[in-house]
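This part shows chain A:
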Amino acid sequence: MAKITKEERKNGIISAALALFSQQGFYVTTIPDIAQKVGMSVGNFYNYFSSKEILAKELILYISDYLGKNLREINMKEITTEEKIQEIVSMYFKMASDKPEMIEYFLRVYLSNREVFGSDCAGMICVSSFVTEMMIFFEEGVAKGDLHNQDFFSAFGLFMGYLGGMVFLFGEALLPEPLKEYEESISLNIYNALKHRD
Partner candidate 1 sequence: MHLNTETKPKLLWLQGVTCNGNSHSFLNLESLEQLLDKFELLYHPLLASTFSLSEITSLQNSCDILIFEGTYDPEFTRNNIPLKEILPYYALHAEHIIALGTCASFGGMFQSLAPERNSGLLYKVEEEGGPLIAYKKRVINLSGCPVHPEWLATTLQMLLAKHTIVVDDLQRPRELYSSLAHHGCTRNEYFEWKVDTKGFGLKEGCLFYEQGCRAPLTHASCNTILWNEVSSKTRVGTPCFGCTEPSFPRTNYFQTKTNMSIPQDVPLGVSKRAYLTVAGMAKTFHIKRLEGVLIDYKRDH
Partner candidate 2 sequence: MITKEIIDHIEGEASLYFEMQEKRVDFVTVVFPHFRGMENMLKGKSALDALVITPRVCGICGHAHLMATVRAIEDAYKNSGHPIEVSNKAQNMRELTLTLEIIQNHLKWLYLVLIPQLNNFENITLSLTPLKGAYGASLATKALAILAGQWPHSSYMIPGGVTSDPTYIELMQLRAHLEKLSDFLEKETLGTTVQNFLSFESCKNFNKIASDVSSVEQALFDLRMHKKGFSHDDFIVLGEHRFTQIAKSRATRLYNVDITKVHVEDAFSPQEKSYAKNALYKNAFYETGPLARLISKDVKLIKNMHRRYKDSNYTRAMARIYEMVYLLQHSLDLVKEIDITQDSCTKSVTLSKVTAQGIGVVEAPRGPLIHKIKLKEGIIERYEIITPTQWNISSGTKLKPSPAQKAMIGLNKQEAEFVFRTFDVCSVCTTH
């Protein structure tokens, strides 16, 4: 039997914690809950993360890096801004369908329990890899003349708020169709809202 590496162990904790935090919330979930789910002792857990707060912070960095990496791949493609919007929406919805715990964690833990993350996650630091890629996407879109030049947060809020709202409806089982069915119309709406105006 191959030996489980420390890195794999750590990823195991991250997966388990993501699932528990996003289902039960941050405060209800305990370290023994997580240790049990991974199948390790509480003592051993502390070899990986010295506190629940530190684990929580690792998780948001993990999600942000995951999103950032995917966005970066899209940003690097030689495609139009409109196509990039489609790919971003598609990537985001796929993540919400395949790994709902990631988006859930972001919306229900990170955004709802800011006090947990403290000054280490002040501002956008812990989601910087994701936000930076969104900045690059917007900046390039304007530079190419595809998008309307406006305040960053006005555009960012429109884009991510819309996607977050749809994922929330999906999570609450309020959407009649699977998320994928909405990709095209939502992409078009976002593009129309942000595109260059004459």
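On how the list was made: all candidates are chains of the complex that A comes from, given by their letters.
One rule holds for everything that comes next: a residue touches a chain if its C-beta (ideal position, glycine included) is under 8 Å from a C-beta of that chain, and two chains touch if they have at least 3 such contacts; residues count from 1.
Keep in mind that this is a model prediction, so the values were computed, not measured.
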item	value
Given options 1 or 2, the chain of this complex that touches chain A	1
In the complex with candidate 1, residue positions of chain A that touch it	72, 122-125, 128-129, 131-133, 135-136, 138-143, 147, 149-153, 155
